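Handing you this structure, nothing more for now.
Up next is chain A:
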Amino acid sequence: MPKITIFRQACKGVDDCGICTFICPKQLFQASEEMNDAGYLPPEYKGERECTGCQNCMIYCPDFAIVVEKDIGDEAPDKGDENEQE
Partner candidate 1 sequence: MTVSIHPLKKYTRSHITRTTTCPGCGIGIVSQAILRAIDELEFNMDDFVFVSGIGCSAWIPSPLYNTDTLHTTHGRPIAFATGVKLGLPNKNVMVISGDGDLAAIGGNHLIHAARRNINLTVILLNNGIYGMTGGQTAPTTPRGLTTITSPYGTMEHNFDITPMVVTAGASYAARWTTYHPRQMTRSIKKAIQKKGFALIEAMSQCPVQYGRVSKLGKAVDMLKDFKVNSVKINKARNMEPEALLGKIVIGEFVDIEKAELSEECMNLRRKMMEAM
Partner candidate 2 sequence: MSRNKKVLTGTHFEMGNWACAEGAIAAGCNFVAGYPITPASEVANRLAARLPRVNGTFLQTEDEIGAICSAIGASWVGCKAMTVTSGPGISLMQENIGFAVATETPLVIIDVQRFGPSTGVPSVGLAADMVQVARGSHGDYQIIALSPESPQEMFDLTIRAFSLAEAYRVPVFLMADGFIGHMREQIVIPEEDRTKIKQRKIAEQSVSVLDRRDFLDVKVAPMPVFGLGLKAHVTSSCHDEHGMRNLSDPAVMHTYVMNPIKKIVNHRDDIVQVEDDCIDAEVALVSYGTVSRSARAAAGLARKNGLKVGTFRMLTCWPFPDKEIRQLAENVEYMLVLENNTGQMYPYIKAEAAHACRVSFLGPQTLGQIHDPEYILSHLNRR
């Protein structure tokens, strides 16, 4: 199963940014209720069971705030090129 890490202090909030909530093909992110030090509401993750490890959230996060480690041995298909379709 892929492993997701959210660096809450680096995040600029789901309300103001929210790119992770949009770009996740499984829509696994939602705003948390706890602010970070800058007053933003970082995302929380609804669980990794459905995660395909596509790393969209990591690659699209403008603030280097999300890391997705693909589980070795887990042959999750790279859905990263989803947006490349004509």
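The rule is simple: contacts are C-beta pairs under 8 Å (C-beta built on N, C-alpha and C of every residue); 3 or more make two chains touch, one makes a residue touch a chain; residues count from 1.
Basis for inclusion: all candidates are chains of the complex that A comes from, given by their letters.
What you are looking at is a predicted structure, and each value in this text was computed from that prediction instead of being measured.
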### Message
Going by the C-beta definition already given, which one of 1 or 2 is in contact with chain A within this complex?
### Response
1
### Message
With touch defined as at the start, can you tell me which chain A residues reach candidate 1 in the complex?
### Response
3, 5, 7, 9-10, 12-13, 16-19, 21-23, 38, 40, 59-65, 67, 69, 80-81, 83-84, 86
